[in-house]
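A protein chain is absent from this complex, but the other protein chains hold their places.
This part shows chain A:
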Amino acid sequence: MTEQLKMDAPATDRRLDGMAQGLVGAPLDRPEGPLKVTGTATYADEYRIENLAHGMLVRAPGNSGRVRLANREAVAAMPGVLAVIHDPRLLRNPAQGTANKAPVQDPNEAHYLGQPVALVVAESFEQARHAAQSLEIALEGGAPRPVDPETAAYEPQPAKGVDQGDLDDAMAKATHSIDVTYRTPSHSSAPMEPHASIAQWEGEDLTLRGSYQMLKYNRNELADALGIHPDRVRILAPYVGGGFGSKLGLAPEAVAAAIAAKETGRPVSVALTRPQVFETTMRRSETRQRVRLTVDPEGRLTGIGQAALVSNLPGEVFSEPVLQATHFLYAGENRRLSLDLARVHRLCAGSVRAPGEAVGITVLECAMDELAEAAGIDPVELRRRNIPEKDPESGKEFSSRRFREALDSGAEAFGWKDRPATRSRREGEWWIGYGMASAARINVLKESRARVTLAPDGTARVETDMTDIGTGTYAILGQIAGEMLGLPRESVEVVLGDTDLPAAAGSGGSWGASSSGTSVYVACQAIRAQLAQRLGVAETDLTLRDGQAVFDNRTESLAAILNGDEIVKEGHVLPGETSKAVRQATFGAYFVEVAVNGVTGETRVRRMHGSFAAGRILNAKTARSQCLGGMIFGIGMALTEEMAFDDRDGHLANHNLAEYHIPVNADVPQITVELLEERDDWASPLQAKGIGELGICGAAGAIVNAIYNATGVRVRDFPATLDKVLAGL
């Protein structure tokens, strides 16, 4: 029943190009759209469950010491309180993405300020909130702990670096060079739906309605945390209100809800408050990055150096992979890339949209702008001259790469040729400038499964535990199945977000669409083969369209071919040799016009354009929205987003949306996006690559470079807030 594809060879047959339904790539509306716009799509904390009790997390007021619940009995006696839970299985912080096992569990010791250490459960939300606020947490025997990454002890991460040639020698001999240090602060994913779980036991079986991105891993993480078998756990997440990395790994509220539900014998809901979302889910690590670049007289890079410092809590293996795309984006024979991980007692660092490239390429692209200036070369031209023929470190070929086309086409669409000289164009109080940056992000395929059922009436159903966190999964999986089986989009139902269904790759790392999409493709191929067998024709001679099979100059309806039977196939894709044989990545370019106020230092993004190449586009409408989303994250990174930590105890000072400034509508112009036509045979049989993160991988650099063009002010400490710009005006 299961058809398996291990991606060991490029899929040069490009079967989707020969299909007849015309769905794949089309800018179709999201099928679940009517539910979302009417408020009838049900998110984690929205199930009406009888006898539901409410839990509220209580957190450590410091980053050190033994935890004692000082007034536990008094709180337990408050009106409506059902339980005060301080269980050794409570999570210190969320699991990292794809961890597949529980993270550190230690509610008896404070490791960072804001760490969940207890849960208060009550009949009503209001009672639980009041009781939780009344619970006093005493920390005993603590000592000051390092919270500043720049002074804390650190661990080198040699596996993520490279040392090739002689960068010092290249610096000494270079015609032009730069040596600059940039800093980026921590960022919060800040999805609009706060993390929430409803846990419900039936005997020894647990059902968790949660807000999660990667259910097959989350199920194992939850089972491991509770000490039960994964078969006992079912997770449901049909709708997820955004994740951006913060819902990759199982988070503290899920385990707390499960323990509370067991202890009280009732279903329990635990929803994080907005400050808790900021303080107990993942932050993107801050970075300090020293970049050195050298060019020869022709503007060809001879050396690239990037030395990054990032941080995390003790016991966490994740280190922000800052150098990930620097390894292959540009040529240059002398390369020294290094990463150090400082250990600090701030909240946990993990994946936030495009871990690595979001900050690594952004800073590299600012440095490239500085180099272009130093060498007197146009920034687009400098990049064009340094596109390597092959991966400059491994010597592997690129699977597909329309990087040069993105630079050229984006420059043309934007009108780059009209870029003003530095600090030369003024309109009233406003300095006007243009900036650009390249985009690059690695591409990954992950193991994924899906079941496709072709029913006797000629409709189809796709089932997988894959999630749609706004990424368009409902749309694209239906389009792929409809295309392969020759069915109109309305004839395909897509069921997601249930661990009882075949296990998918999950949403994250931009791999969800190509991985889960391939599993659907593989299942549909098997169904096509069976249909062809019934008709006695070769599968490749079968044309399926609008519920009809066309073969040998004959036409027959699917219902007639099926003759009352259904065909059920499971597709299973595994990464193989193609992941190792070539360098797979996505590319693009951003172009930005800013206006910087000469009096206040305020920056407004007036125009923004992105040209991207990410293999075959599966739905032009949802893919464009993903690019918009990434680029707007870039606006936030460039201008306003910054988690501010207290130097004394590492506490997050701006733990809410009024003080952590994500972009609002008025901060964002009518951005334009171009999706370049591309097929990547090495990436998947869909020829598609990931696109969910490409939009952020350098975008903020284009804005900061535009600020320089407008004003002559280089801001090397993100975000480029008014004070920093004004200081240079």
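Here are some notes:
Here, contacts are C-beta pairs under 8 Å (C-beta built on N, C-alpha and C of every residue); 3 or more make two chains touch, one makes a residue touch a chain; residues count from 1.
Definition applied: contacts and distances are computed from a predicted model.
For the omitted chain of this complex, the UniProt record lists the protein as "Xanthine dehydrogenase YagT iron-sulfur-binding subunit", which is one of "3-phenylpropionate/trans-cinnamate dioxygenase alpha subunit", "C-type cytochrome", "Xanthine dehydrogenase YagT iron-sulfur-binding subunit" or "Anti-sigma regulatory factor".
Contact with the chain not shown here comes from a single listed residue; of A:Leu35, A:Ala331 or A:Ala581, that residue is A:Leu35.
Taking the complete complex into account, A:Val240 is the one of A:Val240, A:Ala254 or A:Leu531 that touches the chain left out. For chain A, the residues touching the chain absent from view are 29-30, 32-43, 45-46, 48, 124-127, 130, 189-194, 239-242, 244, 271, 273-274, 469-472, 621-622, 624-626, 628-629, 631-633, 656-658, 662-671.
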